[in-house]
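Note that this complex is displayed minus one protein chain, with the remaining chains in position.
Coming up: chain A.
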Amino acid sequence: MSFFGQGKKRGFGASDDDMGIITRLSHAVSDSPITNATKRAANDAAYVTKKLLNSTGKAAWFAGTTFLILVVPLIIEMDREQQLNELELQQQNLLGSPPAK
C-alpha cells in the first residue's frame, strides 16, 4: 500500500523502477508510441475536418447569397412572363375562335 502511494506521489515522469505495477501498466499504454501516433493523427484529422467545414461553410454562404441575388429574381420574373403568355393565349383562343356574326 505504501508502495502504491509512493508511486502515485511521485507523479508523472517517474522512472519505471519507482512506480507500482498498475501505474506502470497504464503508463505503458498511454505513453507508448502507438498511442502518441494515434493522438497526433486524431488531432490532424480534427484540424483538417474543421478547416474543411469552415471552407465548405464559406463556399455555401457565397453560393447561397449569389444564387439569391442573381437567380431568384430571374425565376420569379420568368414565371410571371410565362403566366402572362398563358393568359394571352387563353384570351386569344377565347376571342379568336367564335366566328364573327
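By our rule, a contact is a pair of C-beta atoms (placed from the backbone, for glycine too) under 8 Å apart; a residue touches a chain by one contact, two chains touch by 3 or more; residues count from 1.
Everything that follows uses one rule, which is that contacts and distances are computed from a predicted model.
Colleague: UniProt names the one chain left off this complex as which of "Mitochondrial import receptor subunit TOM40-1-like", "Alpha-1,3-glucosyltransferase", "dolichyl-diphosphooligosaccharide--protein glycotransferase" or "3-isopropylmalate dehydratase"?
Modeller: Its UniProt record gives the name "Mitochondrial import receptor subunit TOM40-1-like".
Colleague: Which residue, A:31, A:44 or A:77, contacts the hidden chain when the whole complex is considered?
Modeller: Hidden-chain contact among the options goes to A:77.
Colleague: Could you tell which one of A:34, A:69 or A:94 touches the chain left off the display?
Modeller: Of the listed residues, the one touching the omitted chain is A:69.
Colleague: Tell me which stretches of chain A touch the chain missing from the display.
Modeller: 62, 65-66, 69-70, 73-74, 77-78, 80-81, 84
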